[in-house]
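Note that this complex is displayed minus one protein chain, with the remaining chains in position.
Moving on to chain A:
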Amino acid sequence: MARLTSRSPRWWRGVVGVLAGLYFLVPMAASILFTVNVPGQGFSLSAYTGILSASGFGQSLLLSLELAAATIVVVLGLLVPAVLAVRLSAPKLRPVLEIVCSLPLVIPSVALVAGYSDVLQWGPQYLSRTPLFETFVAVQNPGFPVVLVLGYSVMALPLAYRALDAGMRAVNVRTLMEAARSCGASRWRAVFQAVLPNLRGALLNAAFLTLALVLGEYTMGNLLGFRTFAVWIVAIGGEQAQLSVAVSVLSLLITWALLLVLAFAGRARSRTSRRSAVSVAPALIPQESA
């Protein structure tokens, strides 16, 4: 063994680590420096204190949070029954579910938005004399654009499905269900009081991933003309560069903290089995979310 260690020098590990550390930390550090160093004034926290009073901040953040809440409800409401059914009684449905939940990966978000924007024009073009037209107007209400909830749910589906599916793998849903049933619980009671509490981690995971996706989402909000949080950040960047960088830094740090907590929680639970320790990877599918 001693020979092996001397043959494979350890120094390269240090070099790789330092270079990677520099690459990933310098932009964050420089951004923070950029926001606190006001030209001609020196150190100042005004970019951060100004966030709350910046026009549009509260409104756009609130809109994005509301959209996120609605998206989480829709995604979990649709996915949980389907995923549970696959585990409990309809295993044949599994490939169907897998394909349906992977479909959004084939349409990049810009292309999906192009499709949505075309569909939204059908309203005025073909349906202006029908009651459906009202629906088209309603889903685009700038106060709460339902159409964004639809699009975000589609985008979040692959991510949420992987998270739920990975969580279910760790819990034997069928045994839980049968145990609860044989203790006399009704089917609904078994689901709500035995199965779902045991899936808390997976549900939270799916919800947080969806939250992070919606909060950072720029493409659809921008191209359909709604003022979501990310759209506001870009808009304000034109006039107040420091403020927009300060908001960016904060939102990155908050999202990362949130997701790190999740990732660590997931890891701590699955520490015992090495195979599931890497299950974070398939749960995270490439979509530059924002």
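We take it that a contact is a pair of C-beta atoms (placed from the backbone, for glycine too) under 8 Å apart; a residue touches a chain by one contact, two chains touch by 3 or more; residues count from 1.
Convention: contacts and distances are computed from a predicted model.
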Identity of the absent chain, which is to be given by its UniProt protein name, from "Sarcosine oxidase subunit beta", "Pyrrolo-quinoline quinone repeat domain-containing protein", "ATP-binding cassette domain-containing protein" or "ABC transporter permease": "ABC transporter permease"
Identified contact with the non-displayed chain, of A:Leu79, A:Val173 or A:Leu199: A:Leu79
Residues of chain A (touch criterion as defined above) contacting the omitted chain: 4, 7-8, 12-13, 16-17, 20, 23-24, 26-28, 30-31, 33-35, 37, 74, 77-79, 81-82, 84-86, 88-90, 93, 96-97, 100, 102-119, 121-122, 125, 150-151, 153-154, 157, 159, 209, 212-213, 216-219, 222-223, 230, 233-234, 237, 241, 244-245, 247-249, 251-252, 255-256, 259-260, 263-264, 267, 274, 277-278, 280-281, 283-284, 286-290
